[in-house]
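So the structure is just underneath, and the comments pick up after that.
The complex appears here without one of its protein chains, the remainder shown in place.
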Amino acid sequence: MIDETTIAAANEAADATLRADYDALGEHLSRRGIDIAAIKDRVAAYGVAIPSWGVGTGGTRFARFPGEGEPANVFDKLDDCGVIHQLTGATPRVSLHIPWDDADPADLLAKAEETGLAFDAMNSNTFQDQPGQAHSYKYGSLSHTDAATRAQAVEHNLYCIELGQKIGSKALTIWVGDGSNFPGQSHFTKQFERYLGSAKEVYAGLPADWRLFTEHKMFEPAFYSTVVQDWGTNYMIAKELGAQAHCLVDLGHHAPNVNIEMIVARLIQFGKLGGFHFNDSKYGDDDLDTAAIDPYRLFLVFNELVDSEGTPDFDPAHMLDQSHNVTDPIESLMNSAMEVQRAYAQALLVDRSALAGHQEENDALMASETLKAAFRTDVTPILQMARRESGAAIDPVSAYRRSGYRAAVAQTRPKADGSGGGIV
Amino acid sequence: MIDETTIAAANEAADATLRADYDALGEHLSRRGIDIAAIKDRVAAYGVAIPSWGVGTGGTRFARFPGEGEPANVFDKLDDCGVIHQLTGATPRVSLHIPWDDADPADLLAKAEETGLAFDAMNSNTFQDQPGQAHSYKYGSLSHTDAATRAQAVEHNLYCIELGQKIGSKALTIWVGDGSNFPGQSHFTKQFERYLGSAKEVYAGLPADWRLFTEHKMFEPAFYSTVVQDWGTNYMIAKELGAQAHCLVDLGHHAPNVNIEMIVARLIQFGKLGGFHFNDSKYGDDDLDTAAIDPYRLFLVFNELVDSEGTPDFDPAHMLDQSHNVTDPIESLMNSAMEVQRAYAQALLVDRSALAGHQEENDALMASETLKAAFRTDVTPILQMARRESGAAIDPVSAYRRSGYRAAVAQTRPKADGSGGGIV
Amino acid sequence: MIDETTIAAANEAADATLRADYDALGEHLSRRGIDIAAIKDRVAAYGVAIPSWGVGTGGTRFARFPGEGEPANVFDKLDDCGVIHQLTGATPRVSLHIPWDDADPADLLAKAEETGLAFDAMNSNTFQDQPGQAHSYKYGSLSHTDAATRAQAVEHNLYCIELGQKIGSKALTIWVGDGSNFPGQSHFTKQFERYLGSAKEVYAGLPADWRLFTEHKMFEPAFYSTVVQDWGTNYMIAKELGAQAHCLVDLGHHAPNVNIEMIVARLIQFGKLGGFHFNDSKYGDDDLDTAAIDPYRLFLVFNELVDSEGTPDFDPAHMLDQSHNVTDPIESLMNSAMEVQRAYAQALLVDRSALAGHQEENDALMASETLKAAFRTDVTPILQMARRESGAAIDPVSAYRRSGYRAAVAQTRPKADGSGGGIV
Partner (left out) sequence: MIDETTIAAANEAADATLRADYDALGEHLSRRGIDIAAIKDRVAAYGVAIPSWGVGTGGTRFARFPGEGEPANVFDKLDDCGVIHQLTGATPRVSLHIPWDDADPADLLAKAEETGLAFDAMNSNTFQDQPGQAHSYKYGSLSHTDAATRAQAVEHNLYCIELGQKIGSKALTIWVGDGSNFPGQSHFTKQFERYLGSAKEVYAGLPADWRLFTEHKMFEPAFYSTVVQDWGTNYMIAKELGAQAHCLVDLGHHAPNVNIEMIVARLIQFGKLGGFHFNDSKYGDDDLDTAAIDPYRLFLVFNELVDSEGTPDFDPAHMLDQSHNVTDPIESLMNSAMEVQRAYAQALLVDRSALAGHQEENDALMASETLKAAFRTDVTPILQMARRESGAAIDPVSAYRRSGYRAAVAQTRPKADGSGGGIV
């Protein structure tokens, strides 16, 4: 972890500037009838989960270029996640991926306590073969034509639940790459029936207080068809499985040009929004840093979320899911967590009463301007103040760089192997 | 109509060549274990509906360039449709669009009898304002914020049903352009609730032996959001409305790269495929001639349809829906009807037993080849022989051109106005 | 025009708030080492041209829903454009479209003087047929297979230059819809050779101090191929024609996912960026209000422009090109002009020295953050102050609504016809 006094000293040095910015923003918001402190408190209470695999350097099928001091195991990963939360105060939970992060539950809990973290949704992995595995997932897992392979995949998911229960997780996330690369390779309907059959077996093993999140993706690793290819199919799954099943939305898993915020609204309306894998995308499942490409789109998603706050049983899970190919993963995750907070803060500023009026009157221009007025507001001082007050860093990236954390762990962690492509 | 003796003479002249081609194909198919006559009979029994508006020249928002002898009213349109059916034997039904085609039911029935046609699904129009209309659809119709506007749109749909009942139609197709051009302009959920409310009122007016088809479209005329934007939303609509409600699939209404045949399979699996608007597309809702751009995609759709033949209550409606901007609409519709027949014939040739085996074995290459073997077969002689035997033309376009039909109607029909954009 | 005292009164009422916001921003920017007054002066000097056709209500091929008081002719349009410039101070020039705006040059100049406007690039129209036109553009214009049709299109462009010279324009913009709807319809190479031949004839008629702008577009009105389909082809045109020929970039004319700011950079690098048609797009050539969908993309374009300021002979033309289907066009154009100014102001705030350092060091995260820091800054007070000081309105939309201008012109202008699709 980073030395607290270093953080405090940096915060102290930045304090006057922050106060000036915060006060000026407070006055400006006050003129708009908004209480800055109320916004700040809601932002301070907001958290987004970190994916354990996100702290390693990502890659593509062409190459992976590891950085210094890459985490070698789940405990290293939790250390890195602890630093992220320490500096941002915005990432209280970590989501594990099994078998990558498989370990003794007691050890996991101990490390979590040490790093000040809790465990978010468990992620199963049936898109790769593991050494010694009886049946290959080359041609699918939960939807494989072979019953034994499907059973193995179901079993793995049940194991993830079992492990998750021991460490305080309350959800299982299933993403599979099952699909096909050729027209004709798979019978669409039989394949989906097999998927549903397997998913029902997993669902049957779900504890009463757990949720099951299924995630759609348009393509990759399958390049002609994917069994859970869009939100329509994913919605059917959640309906077939039952009340504990919900749909996960990853911002990069859609067809080009698709209106994602509208999908979010539809899933909320029908009670099936499970949560998010936040990232950003220009071409496909690029897994870029959240809001790096289209910050207004992220805001529009949060506009839907804030609009639905207070809906009964509305409690979507928020997680980052990114591939950090050219940055220090800790820095990217800190920044992305702050971008998610930023979008949330901006969405809180929307004058919803005015917006509703413009919508009712079909005053498209003023409706658009109402959203834009919130989006344009630079809420940085609110985020900074929320961190300042919780003991996190006003400027996390700067504090992290000054801390020497990366160089320190590079001394003790083994040098990562750059061969092969990158898996994220 | 075209003089029958002209058709017969042309057929006679082409007969020897057709026999040679047909016999050679018959022998080839026989070596593959397929009875050509059985395929021919199924093709002969197949029909696709013509949209009444398709016989007029289409256009874009930039311009419309009318051709000679454009139909001036629904009776002219039925004449043109009659010619298409006479020459192809493949288009026994016409789908009307109201109010464009509104007329005395008795006159419509008389004209249908004269032209040898029947009436397919009725299409309502609440995406345009009509002269004297009380409420404008500028900001929506079935989902408008204003209750009176919604009521007017519902009323119009009920009128379409009423008229349809008098002329033997058994289905209503609803497509609306309702949506928004700005983030914030419409509240997604409230808008969709209003849509559902209105649609339920229409559904309540549906006769017991009718079906309701709703059609999704990604964009245009709305350019930020569309209330029925994809098959997922459309499926929700069909579920909410009831057993008589089904989803229509237009091949150009999807996001880029989307796997359309998979959507078809999903809708079949869940009992909600209503039918098709056939056309082709390279960029968006281009409404190009069917199979002009990607004939293999059309084949893959028909592969799903043939695979599902025999499923209880499986009876999708088949209709063309194209915009003919640079061709004689009669020629394009004849050609497109034959392309649909071609894809059907090819799909009938798929060795489904072999395919199922390859799928079970995950033999992707041979599965793909099994489809390709059917697609590659030039079934032209089968289509020609089916026409020959029913008295239609072996070569409809050639027969049409020789008939002088277009020049003849150009003498009597008023010259079309080229101003304004083209509506299709 | 709007009564100046109304504007002044509204400005007076908003003055205190503006001062407070402007001063707070000034102090904040000062802490970042930026002089707010210098930014404000550059914004105040910035102008974007208005397309004459933008003040009419747009539409789609499906419908056009006209608003109240639509301009009936070019003089009405200039009145509306005058109001836009009066209230925003940001739109000093109007771009005419011929023959839509054809009129006596003396009358045009008189009206321009009356409304305080000048004339920007001339736009020719060979994508529509005009009454009495000898040769139709149904199958193309500058690239038509028929020499007489090409000659007619060339002649029209030369006429546009001639008229433009009389009213002080210094550029001709050519956009054609020439292309094809079927594979095989046009021979790509011969078609492009014909285009180049015609374009050279137009170029030969260009005065020495004029520029020729050609504009690419991926699709629509042609739906299989378009002769000037992308910037690569457009660049070839500009190279073939000569030093006065440059490429125009419309933000909605690209393939999905394309990196537009990179195209801008390439054209600048090779000396061929002619200018812009600003608007926004989610699906295709949606012609939505500038920055309505993706404000960060607009900023990234301006980041390239500001980065290249000072390059010899670098003088791109800036124009809006939008279709206003659901808003009052005057309001949309005012707002869009301000959005363009906003992006310019934000781009001026980029710390280019820091950015260059991060780029050199491959510090991707800090490079991204450097752009974001500029984009996040709410520059509204800078824009408002620039307007305030020039006598324009602090809040143009509010001032316009209060002025009653639309209702007033609706009294005198003929009611627009809603039939047909909308042409923009």
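Read from first to last, the chains carry the letters A, B and C; within each, the first residue is number 1.
One rule holds for everything that comes next: contacts are C-beta pairs under 8 Å (C-beta built on N, C-alpha and C of every residue); 3 or more make two chains touch, one makes a residue touch a chain.
Keep in mind that what you see is a predicted model, and the values were worked out from it rather than measured.
> Quick one: say which of A:100, A:127 or A:159 touches the chain that got left out.
Of all options in A:100, A:127 or A:159, contact with the hidden chain holds for A:127.
> Given the contact definition stated above, which residue among C:30, C:257 or C:390 touches the chain not shown here?
Of all options in C:30, C:257 or C:390, contact with the hidden chain holds for C:257.
> For the chain not shown, which residue from C:5, C:189, C:353 or C:411 touches it across the whole complex?
Among C:5, C:189, C:353 or C:411, only C:189 touches the chain that is not shown.
> Any idea which of B:99, B:168 or B:256 touches the chain not displayed?
Going through B:99, B:168 or B:256 one by one, B:256 is the residue touching the chain not shown.
> Determine which one of C:30, C:73 or C:269 touches the chain that has been left out.
Only one of C:30, C:73 or C:269 touches the chain omitted from view, namely C:269.
> Over the whole complex, note the residues of chain C touching the chain we left out.
Where chain C meets the chain not shown: residues 138-139, 145, 180-190, 192-193, 218-219, 224-225, 229-233, 235-236, 254-259, 261-263, 265-266, 268-270, 296, 300, 303-304, 307, 355-356, 358-362, 364-365, 367-368, 370-371.
> Suppose we count only contacts with the excluded chain; which residues of chain A make the list?
58-65, 127-129, 136-139, 177, 180-183, 185, 218-221, 223-224, 256, 281-284, 286-289, 292-293, 323, 325-327, 418-424
> Mind pulling the chain B residues that touch the left-out chain?
17, 20-21, 24, 27-28, 31, 256-257, 259, 282-283, 289, 292-297, 326-328, 331-332, 335, 362, 364-366, 368-369, 372, 375-378, 380, 397
Following the convention adopted for this analysis, only the chains that are shown with their structure count from here on.
> Over the chains that touch one another, what is the least number of steps taking chain B to chain C?
Minimum step count, chain B to chain C: 1.
> Pick same or different for copies chain A and chain C, depending on whether their interface residues overlap by over half.
same
> Quick check: how many Å separate the C-alpha centres of chain A and chain C?
Comparing mean C-alpha positions, chain C is 39 Å from chain A.
> Using mean CA coordinates as chain centres, what's the chain A-chain B distance in Å?
Distance between chain centres, rounded to whole Å: 42 Å.
> What positions in chain C touch 2 or more of the other chains?
Only 256, 282-283, 289, 292-293, 326-327 qualify.
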